[in-house]
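Of the protein chains in this complex, one is absent; all others appear in place.
For reference, chains read A, B, C, D and E in written order, and residue numbers begin at 1 within each chain.
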Amino acid sequence: MAAISEDVLARNRHLLGPGEDYWLAQRISRGISRAPGDNWDHYGPNAIVDCVPLPLRERAKLFRDGIEIVTPALRRTPPDSLSPRAKMHQYLNLVLADREVKAQNPDAWAVLLDVNGNLSEGQGSNIFLVRDGRLVTPRERYVLPGISRQATIDLARELQIPFAEQDLDLYDAYTADECFLTSTSLCICGVRSLNGRSFAAGRVPGPITQKLVDAYRDMVGCDETPPVAAPQGEVILFVPSKT
Amino acid sequence: MAAISEDVLARNRHLLGPGEDYWLAQRISRGISRAPGDNWDHYGPNAIVDCVPLPLRERAKLFRDGIEIVTPALRRTPPDSLSPRAKMHQYLNLVLADREVKAQNPDAWAVLLDVNGNLSEGQGSNIFLVRDGRLVTPRERYVLPGISRQATIDLARELQIPFAEQDLDLYDAYTADECFLTSTSLCICGVRSLNGRSFAAGRVPGPITQKLVDAYRDMVGCDETPPVAAPQGEVILFVPSKT
Amino acid sequence: MAAISEDVLARNRHLLGPGEDYWLAQRISRGISRAPGDNWDHYGPNAIVDCVPLPLRERAKLFRDGIEIVTPALRRTPPDSLSPRAKMHQYLNLVLADREVKAQNPDAWAVLLDVNGNLSEGQGSNIFLVRDGRLVTPRERYVLPGISRQATIDLARELQIPFAEQDLDLYDAYTADECFLTSTSLCICGVRSLNGRSFAAGRVPGPITQKLVDAYRDMVGCDETPPVAAPQGEVILFVPSKT
Amino acid sequence: MAAISEDVLARNRHLLGPGEDYWLAQRISRGISRAPGDNWDHYGPNAIVDCVPLPLRERAKLFRDGIEIVTPALRRTPPDSLSPRAKMHQYLNLVLADREVKAQNPDAWAVLLDVNGNLSEGQGSNIFLVRDGRLVTPRERYVLPGISRQATIDLARELQIPFAEQDLDLYDAYTADECFLTSTSLCICGVRSLNGRSFAAGRVPGPITQKLVDAYRDMVGCDETPPVAAPQGEVILFVPSKT
Amino acid sequence: MAAISEDVLARNRHLLGPGEDYWLAQRISRGISRAPGDNWDHYGPNAIVDCVPLPLRERAKLFRDGIEIVTPALRRTPPDSLSPRAKMHQYLNLVLADREVKAQNPDAWAVLLDVNGNLSEGQGSNIFLVRDGRLVTPRERYVLPGISRQATIDLARELQIPFAEQDLDLYDAYTADECFLTSTSLCICGVRSLNGRSFAAGRVPGPITQKLVDAYRDMVGCDETPPVAAPQGEVILFVPSKT
Partner (left out) sequence: MAAISEDVLARNRHLLGPGEDYWLAQRISRGISRAPGDNWDHYGPNAIVDCVPLPLRERAKLFRDGIEIVTPALRRTPPDSLSPRAKMHQYLNLVLADREVKAQNPDAWAVLLDVNGNLSEGQGSNIFLVRDGRLVTPRERYVLPGISRQATIDLARELQIPFAEQDLDLYDAYTADECFLTSTSLCICGVRSLNGRSFAAGRVPGPITQKLVDAYRDMVGCDETPPVAAPQGEVILFVPSKT
């Protein structure tokens, strides 16, 4: 898988502008169910490896001004229907929630409530609050515990910022001092407002968020300065997996 | 109560501009609990009668273009906490929902989902859908069955438009042909969109809505033409009720 | 779309054995979101038209003996997360439920309960019960109202079999006289047992089910006799849609 | 606000009997929405400052015998309808619950369950249990974390009584050793029974409760001895706030 | 079974006073699971037939004054845990609810709400409301549809009283004109109050209830006049059933 991934990257590298980064994804399907009488060449899992330029330019504004978050009416799919903790490709609950929000404010990102009315997650992003110097984030049950979320938790421990996973509702969010999102492409990005209410007099990112952003940048070399050249293309390589 | 109400109206009528209407409200409190040792003059219910000019001018635009409805993340208070069917003054659930929606789109009105994800009501308004020629509205359980809602149901019966009270979710709404709100001050007013999705190619009001609007106007003489003169004041009269 | 579909069929017809039928599917994606700086050739919706041989042979046993249904622990996704009424490709909730059931009994089919504990649907199938001569099926809210379901309802009306859509729980099912599933590929197929409890002394299909099966066959010429030749292949045609 | 409050107190002090205390409340409204064409003198928030004699005499019995608590059928409003954590004036959910309870037993106080069946709070009061030497109280999510509740938690820490906020259901309560309520006017008051079941052989307050009561009295000088003179009146002062 | 039942009755008849009636119950267990190595004489179902004098004397007061109903905090067991529609011996949910209510008011009977906050049933009794001349009762899903309930529905049909099964919450009950319970031993008995609120100015039974009571008495000869002699004993006969 690693070799194939590097091959995909090598074949597409010439399409990248200076300062641009690719988002390299590896998707795996379960494959086809074998039925009596059929004659397919391949029945096992299939993998698709592809790369897409990171939309860093659009995100520059987010890093500067903070993200506007809105909680849509749709609720995050509950775990006894389909666990949000499993990484998979069926994003429709999250996609529809985001479209519901963007229909009112094209700049806003959706963060969904779970069926108990607690904050869960957005499409590919995890939410953190800072309250009285404590860093808090929703428990795993209704969210995919992403890599950036875990990295942030690890950094908080190193920086000796008190941290807890716990149920968080809108009241917790409205009365929080700071708020930020984490995701693979954002690393850590401050949140300006939730449902139109600003955090801490609109100063984005807040002081504890800034500490974590700095530590994150030191760790992964994730540079928030937007790239200048435009992405120019993308090649998708279908790779039949070996059973 | 009728005499007092007319007195309130008479004392305030000179403040009304031409073509203006008052909204006359009668509010009744349960009164003070009697405790040993206190010496109030009056313990029974108190009534407040007041009149406010109807904001007809702002509503002209709504009648012309249709209302934009958004479903907020907040859910309508469930009946085993506080029945939405009882007319009372504790609107905070509805007020907060409306503010959540207006923070994203100041022109939008909130219609809340109930705890089962079905459409319920907005602040002082009931929602109706038209699907395949049938008129439908949420069952009473999660909504205050307003007078205008009942009048509309009665008119539908007269006009022989098939009608039912039933559970309605967002899928019902997104696939409906027409949508409108009813309220004391709106009578019947077409809805242009729900969460940004237009009804029936944006034609507002739709044909069945128009029929009901016409019948409603004939019935109550509720004229949708906006008034020209501005409201100038208001007098609130506190009337201690007789036990 | 019709022309393309017929073209797909024409190109693949030679692969069909005698007596075999194709399942012709038309899938449409929303397309790619346009981002500043990218340069794709096509942004609008994409359609995929493909055909697969119907697994009629495996189904012969089902028609003869009846289907064994099991309700899994997973619940059907609730409509305020993702409406089961919208036809789409994100079947994971249903797929996982079916695998949960088949892990215990490879011959069993899953029919899920909804979050209220009522019967909803299986993957691509709708459930009907016969109780005291009345035909009943779950309301639309938690199920995709399939074409075969609607055809069955229409036939019941023609045959003057009393019919209602209503909430149905396990008690309704365990005390029902007959049970059957409808789906595109099954048309109507009797159910032998639910969670191991047989219907009406194991006679499958029951008398009212048989009436509906006969009427269905007359209507659509859906022949339950299993084919003899094996399916031999499948060609998938990717058709970029015109915006 | 402080000056106005003291002014209200000064104007009403002559109405207090010896040994009596006032309950001084400051209420703030959001004010009137500005509409085009109206001409109010004041649009911003309004504050009302008033004082009422504390009903200490009726409470003497409670301190001596302990409070009888009953859980009504009504559930505490869930946080995704209206957060119980926000201090506000819309007490109707709590008022109706209390009336439901008092209709059966005029001496009983209502403590509501939340929508998950856990203990939440009463009208203006928080509940604590003592189990195996540990002090526990419901988590904030379904309760207003009152000042007396926080003071009690702080005292427990000082007295090195193990403490936790956690979900508590009726089983926890029925098997608890001690139970008490906290509120502004009660400070800490022992509970005799819950739904008719006595705590620890009816000894009220229990030993740990007594420790906390003593510490509370030392801290705030809240004297449980009932006053002798009767309250005689009350003056409400409407104070328009400065925007 | 019929012969055994009559035998039980015959053996116990001499214990009945004049004008007394027996309550004859037939209970059936599933029997013992067969395990390898054990050697019981009987493995199949067991039946217990017993008779108990009907507590008619205590009920005289109920028929004269009406029953006081209270809704406890406990909710009726939901159907996806254990269907209330199956007649069985595990009454603990109902017994505890009744004790919760009687702890506050020994004369009150519990009628439980279901998990959605709708009225369900009491221990062995069904509830009916009369609203605007219409007779309504909760749908089957959360209640055991008792024989007296069905008889009442049949009588309503004969008497041409409009009738419906539907969701009914506390608001429906508080605003109803009449209310009554049905059960095997009560037949039909008027309800005086629900949670302390009287029905229709305290006139019990209401006019439509009275019509149904009269019709019921004509039908089954169920005489509400209390008996004079006291019950004196009871014999329980254990009858091993034949497999």
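Methods note: contacts are C-beta pairs under 8 Å (C-beta built on N, C-alpha and C of every residue); 3 or more make two chains touch, one makes a residue touch a chain.
These numbers were taken from a predicted model, which means no experiment stands behind them.
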> Given the contact definition stated above, which residue among E:Pro55, E:Gly133 or E:Pro207 touches the chain not shown here?
Replying inline: E:Pro55
> Who touches the missing chain here, E:Val49, E:Ala73, E:Ile127 or E:Val213?
Replying inline: E:Ala73
> Which residue, C:Ser29, C:Asn105 or C:Gln150, contacts the hidden chain when the whole complex is considered?
Replying inline: C:Asn105
>> What does the interface between chain E and the hidden chain look like in terms of residue numbers?
In response: 35-40, 53, 55, 57-58, 73-78, 80-82, 88, 90, 92-93, 96, 115, 230-233
> If you put the missing chain back, which residues of chain C would it touch?
Replying inline: 70-73, 75, 100-101, 103-105, 108, 113, 117, 170, 195-197
> Residue-wise, where is chain D in contact with the chain that is not depicted?
Replying inline: 113, 116-117, 167, 169-171
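FYI, only the chains that are shown with their structure count from here on.
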>> Give me the step distance from chain C to chain D, shortest route via touching chains only.
In response: 2
> Between chain pairs B-D and B-C, which one is joined by a greater number of C-beta pairs in contact?
Replying inline: B-D
> Compared with chain E, which chain's mean CA position is the farthest off?
Replying inline: A
> Where in chain E do residues touch two or more other chains at once?
Replying inline: 113, 117, 170
> Of all possible chain pairs, which ones touch?
Replying inline: A-B, A-C, A-D, B-C, B-D, B-E, C-E, D-E
